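Just one protein chain is left out here, and the rest sit where they should.
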Amino acid sequence: MKLVIAVIKPHKLDPVREALTEIGVSGLTASEVKGFGRQKGHTEIYRGAEYTVAFLPKVKIELVIPDDLVERTMETIRQTAETGQIGDGKIFVLDVERAMRIRTGEIGEEAL
Amino acid sequence: MKLVIAVIKPHKLDPVREALTEIGVSGLTASEVKGFGRQKGHTEIYRGAEYTVAFLPKVKIELVIPDDLVERTMETIRQTAETGQIGDGKIFVLDVERAMRIRTGEIGEEAL
Amino acid sequence: MKLVIAVIKPHKLDPVREALTEIGVSGLTASEVKGFGRQKGHTEIYRGAEYTVAFLPKVKIELVIPDDLVERTMETIRQTAETGQIGDGKIFVLDVERAMRIRTGEIGEEAL
Amino acid sequence: MLCFAHIGAALTLSLLLPLPAFAQDALNSGDTAWIIAATALVLFMTLPGLALFYAGLVRSQAVLSVVMQCFAIACLSSILWLVAGYSLAFGDSIAGWVGGLDKAFFSGVTSDVLSGSIPEIVFAMFQMAFAVITPALIVGAYPERMKFSAVLWMSSLWLLLVYAPVCHWVWGGGWLSEMGVMDFAGGIVVHATAGVSAIVIAMMLGARRGFPEQVRPPHNPGMTATGAAMLWVGWYGFNGGSQLAADGGAGMAIATTHIAAATAAIAWMAIEWIKFGKPSLVGAVTGVIAGLATVTPASGFIGPMGGLILGFTAGIVCFYAVQIVKFSLKIDDSLDVFAVHGVGGIIGSLLVSVLALAVFGGGGLAEGQTVIGQLGVQALGVGVTLVWSAGFTFLILKVTGALTGGLRVTEEQEIEGLDIAFHGESGYDLGR
Amino acid sequence: MLCFAHIGAALTLSLLLPLPAFAQDALNSGDTAWIIAATALVLFMTLPGLALFYAGLVRSQAVLSVVMQCFAIACLSSILWLVAGYSLAFGDSIAGWVGGLDKAFFSGVTSDVLSGSIPEIVFAMFQMAFAVITPALIVGAYPERMKFSAVLWMSSLWLLLVYAPVCHWVWGGGWLSEMGVMDFAGGIVVHATAGVSAIVIAMMLGARRGFPEQVRPPHNPGMTATGAAMLWVGWYGFNGGSQLAADGGAGMAIATTHIAAATAAIAWMAIEWIKFGKPSLVGAVTGVIAGLATVTPASGFIGPMGGLILGFTAGIVCFYAVQIVKFSLKIDDSLDVFAVHGVGGIIGSLLVSVLALAVFGGGGLAEGQTVIGQLGVQALGVGVTLVWSAGFTFLILKVTGALTGGLRVTEEQEIEGLDIAFHGESGYDLGR
Partner (left out) sequence: MLCFAHIGAALTLSLLLPLPAFAQDALNSGDTAWIIAATALVLFMTLPGLALFYAGLVRSQAVLSVVMQCFAIACLSSILWLVAGYSLAFGDSIAGWVGGLDKAFFSGVTSDVLSGSIPEIVFAMFQMAFAVITPALIVGAYPERMKFSAVLWMSSLWLLLVYAPVCHWVWGGGWLSEMGVMDFAGGIVVHATAGVSAIVIAMMLGARRGFPEQVRPPHNPGMTATGAAMLWVGWYGFNGGSQLAADGGAGMAIATTHIAAATAAIAWMAIEWIKFGKPSLVGAVTGVIAGLATVTPASGFIGPMGGLILGFTAGIVCFYAVQIVKFSLKIDDSLDVFAVHGVGGIIGSLLVSVLALAVFGGGGLAEGQTVIGQLGVQALGVGVTLVWSAGFTFLILKVTGALTGGLRVTEEQEIEGLDIAFHGESGYDLGR
């Protein structure tokens, strides 16, 4: 099994979720994160004082999938999350050794 | 060392934390996440407009532990976090190559 | 490529980000987390009722870097994030199998 | 108001109360005390009341922009009211259609000139508070997608071309008041004008991204409820103050106002409970506002019974009006200005002709006026107001669009949210 | 109030001020102006004051449900007050225990009927605001775990069976007012009734999941402080308005009220500082409310000194009352309605017999009444009120439980939070 971590633009979360369900992904976990990279942050000015906000709001999705689904998952995410603008984000893949479904105790791919 | 990632129901965080301390886990990191899976989300209605909330509030805990503790950790989390209801969550295990304690610079299992 | 996960004190985020940029890290993702470990939490008292807050606010940074940058990255984070006080946090390193830049579809180290 | 409230007051006070002889020709400190307090209450309705009511209903990325729009409109309207608005509304009538500029810059409105039993400056300020909230009500039509510059231009022109004239017709001694139209506190002047203009703007501006399926739910219903509560409290000044005296008429006005608000909220809750299985807070407070808007034109002319009837009607009719506008007509009048304020104000302005009758506990119609006759006047007043408001709003938007290079923000700005895009601020920084 | 405040007013105004001859038999526009404003202030106490005060103290998953309960109770109580409540409280007395239905639907309360120097409709609305806040105070006893339907049934029955009668006894010319009980603004009528009922409900409903160790801390103390501040400001209308006139008596009432609030807050802060090492905001504002509740029955009868003494007592006694109820008796009166309002109201209702004496700067007791004698009357009034309130609340809960198939929500609903479970809304959507 693999853990796919994708950092995307917040308004792309729902489209990506829907696209992934269609290719048979059973579940995923999302969290709000702050991203720093090539995309510039913005500056806020209060009473003349400038505050540079280096981090931009992003959403991180994490999903564990069977090895054979990795290709399609990455492709799906890429196509759905892409806007062509700088700041679209990244996809990373890590290896997962074990998985378990808490409710049933099932392990391995059954747990997904 | 292994990184154990568990996604659980929010009100199970404290019980799990206590149970883990008892079996000798020295620390962990938790974060609020939104989960999507078999468990249905709910719909909110404002002035007649329906909003389907696909994601449910979950808590993700991440802890790095020595290899020999993996079994007991997974068991402990499963037992404590289980409610038998759909949506109890998952446990994933990944391999960790290195660890370091910032305060002391200790590395490896000493860092945990 | 490696995934470096560091849990640090919140007010160290900006210094660490700046230090990492200097050594050539192209980007990173940060999130607000709650940490539990050796450092004691605090208690809040409302109308005489004590609430022990076991978790402390921490910031988790995740960055994927080329293998050769791991040493310097860990050192940089350690030096910048250290206060010498208990609770300074940890650094973990995991292996990353694949990476992709959503905007361009570039893969591997080009994606970083 | 001027004219009718006074008849109202007259009706009320006549005979039964031994009135201090100088009541109408000298300063009455009690009346003055109440109208000054009422003025503060009406200002409180807009700032922070309406601002919070609306701001809680939008996405968190636009919360500040909504508050900012309310503040900016309040400031602009105040200045414009001083400069010309008050005079256009209450200056010497030009053929009954608009006031002259004789009172521009409040000229002649010194602290020792009276209007009835209160200083005219107090009356002018009370009216200013109305001129502040009316254009601000329209903010609910265009949140999250209109350029700030366009908001300012449009609101300013609207105040002078729509609000001031209609205010003159009804309260400034214009043609409608000549005909004896009944609008105690602004069903026509405030709610009908704002409501119909909101629809026009929503149609010309277009819907929010993703409307109707994809729009985000209200980001802070508690903020909305807080604002609604402030509007409710402030409305005591809005309707009770329109009596322009501290007497039983003012008391009855707050009674009918309060009862209508409470009844409408219960009706709205009931419908949601039946239709959706759950009564919501946003629904309940929307009912409150619907009841308040609906009772406004009638508040000083009717009795508690009338309040019950208007409140009940408001709760039901406005609920379905929202559904029709949003889901049948697919018009993104985002915060339902027309369905709640417009529809409510119109209902109230028509039903007052019936509910003012003594049988319903009302103060009765003017000497020798019949229900049918009054209904005709009311219908005419509402009709002409709707046409005038819609027409001028259309023109104003055309002009504004030209002045600001389009009314609408870019898609990027809408996605990022107006707070950062137009004001360089973010609403909540709650992290460490 | 009716009876005593007038004596109060009399005491105050007599002799020294040259009163306009018609003071008591004609409309006084100044008094009317103040009471209308006071009515708005008292409504403001509940909406949004009390709603925010309570909502900030619960978990974020129940914030809306608390606000919703306050709104719904406010609306229901208003209608019930119009329909029957006002008449049960102020209608022709039936043997001194309850009013008749002669004033049902405010019949006879037209805008030209006076009550003292103000229109009766204004008096009726002022009283309505009291009828709105009293059942809403009880919301603090059962947050996060009571069915919404049960809340509505219970509050409605409670208004008619507990509030209205007790209000009649004390202010409506009932048996307690015959005996000369002193309750200027509601120590017995408002705080004692609500406080003891809260305890009964908390015991019958059971504690929140995980009480006492595991309950979550207040989710938004700033919201609670905002509500407390609004309650403080509104209390000027609550106590000052109970004078039913704009005179020195009203002025003295707000003075004693303000001083008691400030003193109680300081006392509470001091205790926390000593006991826990840190004075908390939640503690300080709880002290404010304790002081306000405690001074309420006495506010118009005492002087500044009395305010200091009552405030100091309130801060200390109520602090320990909270500890006893929650941690000794283990009763989850979640937001401390009994310990703060009940205990405060009782203390004030008893101490007024002493502090009303001229030596403490008070206005004195009624002609020929002694401290012991007055104390007896007060104790009797408090005692009977506690028994009546507790008894009927018990019965009402039994009936309500039967009507709603149990008072309590399921554990799942409690965990998920009432906002989503019962109203289909969430309090904060601050994410992107």
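For clarity, chains are labelled A, B, C, D and E in written order, and residue numbers in each chain start from 1.
Keep this in mind: a contact is a pair of C-beta atoms (placed from the backbone, for glycine too) under 8 Å apart; a residue touches a chain by one contact, two chains touch by 3 or more.
Fair warning: this is a prediction, and the values are worked out from it, not measured in the lab.
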Check: Omitted chain: which shown chains does it touch?
Finding: A, B, C, D, E
Next item on the list: Based on the whole complex, identify which of D:Lys275, D:Lys330, D:Lys398 or D:Arg432 touches the chain you can't see.
Entry: D:Arg432
Next item on the list: Have a look at E:Val122, E:Val189, E:Met269 or E:Ala314 and name the one touching the chain we're not showing.
Entry: E:Met269
Next item on the list: Identify the residues of chain E touching the omitted chain, counting contacts across the whole complex.
Entry: 12-13, 15-19, 28-31, 33-34, 37, 41, 59-61, 216-222, 225-226, 229-230, 232-233, 236-237, 240, 245-252, 254-255, 258-259, 261-263, 265-266, 269, 276, 278-282, 284-285, 288, 303-305, 308, 361, 363, 427-428, 430
Next item on the list: Touching the hidden chain in the full complex, which residues of chain A are there? Just list them.
Entry: 44-49, 51
Note to self: Counting contacts across the full complex, list the positions on chain D that touch the omitted chain.
What the structure shows: 22, 25-34, 36-37, 39-40, 43-44, 47-48, 51-52, 55, 63-64, 67-68, 71-72, 74-76, 78-79, 82, 105-106, 110-114, 118-119, 121-122, 124-125, 128, 148, 223, 246, 422-432
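One rule holds for everything that comes next: only the chains that are shown with their structure count from here on.
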Checklist line | Of all other chains, the one whose Cα centre sits farthest from chain A | finding: E
Check: With residue numbers as the basis of comparison, which of the pairs A-D, A-E or C-D duplicates the interface of B-E in over half of its contact pairs?
Finding: A-D
Notebook entry, point to check: Between copies chain A and chain B, what's the superposition rotation on C-alpha atoms, in steps of 5 degrees?
Noted result: 120
Item checked: chain D: positions in contact with at least two other chains -> 216-218, 276, 278, 280, 282
Check: Which parts of chain A, given as residue numbers and ranges, touch two or more other chains?
Finding: 11, 14, 31-32, 94-95
